[in-house]
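One protein chain is absent from this view; the other protein chains keep their places.
What follows is chain A.
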Amino acid sequence: MIGNDIVDLALARKESNWQRNRFLDKIFTKNEQQMILNDANPEIMVWNLWSRKEAAYKIYNRETGIRGFFPLQLECFYENGTLGTVSIRGKTYFTQSKIENDSIYTIAVVEKEYFKKIKSINPAVKILKKNGIPFTIDCNSKIEKPVSITNHGRFWEGITLLD
């Protein structure tokens, strides 16, 4: 199981005002808010944590079939700017984030070893959806393969797990 999420920082700046009254309260725990406000660059921390929550939610949604908006329950444990975990209702997912070219990109996995098996998918490949969850069909074997896709502003990323 995998999930990914990308934030185009230029677009985020335009679309969202994270300094809006109560905005942080709705999506970040007290600990996370502390981390944001104590950081030298709070804006980057907001979107770094947010992309981790979103990537982890994609796995959770896939594993449980539960759909909803509960960002506060997806709690980030921040190891450093790149690594961490996100926990929700007794489950813990591993995250790897990358900040580059005015974007923040996070991949979440169920097992740490899966990070080595992540493969990008071709944007041209046909993406199908079942209950809102994306997959592709291998043209030779006809086997369904779960994928995770994310798109924001100038960026698109699609990933799958190698067998």
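By our rule, a residue touches a chain if its C-beta (ideal position, glycine included) is under 8 Å from a C-beta of that chain, and two chains touch if they have at least 3 such contacts; residues count from 1.
We adopt the following convention: contacts and distances are computed from a predicted model.
Within the choices "Secreted protein", "ATP synthase subunit b", "Acyl carrier protein" or "Macrolide ABC transporter ATP-binding protein", the name that UniProt assigns to the complex's undisplayed chain is "Acyl carrier protein". Within the complete assembly, A:Leu72 is the residue of A:Leu72, A:Ile121, A:Ile137 or A:Leu161 that touches the hidden chain.
Considering the full assembly, A:Glu54 is the residue among A:Glu54, A:Glu75 or A:Glu157 that touches the omitted chain. Residue-level contact of chain A with the missing chain is found at 12, 15-16, 20-23, 26-27, 50, 54, 67-73, 132, 152.
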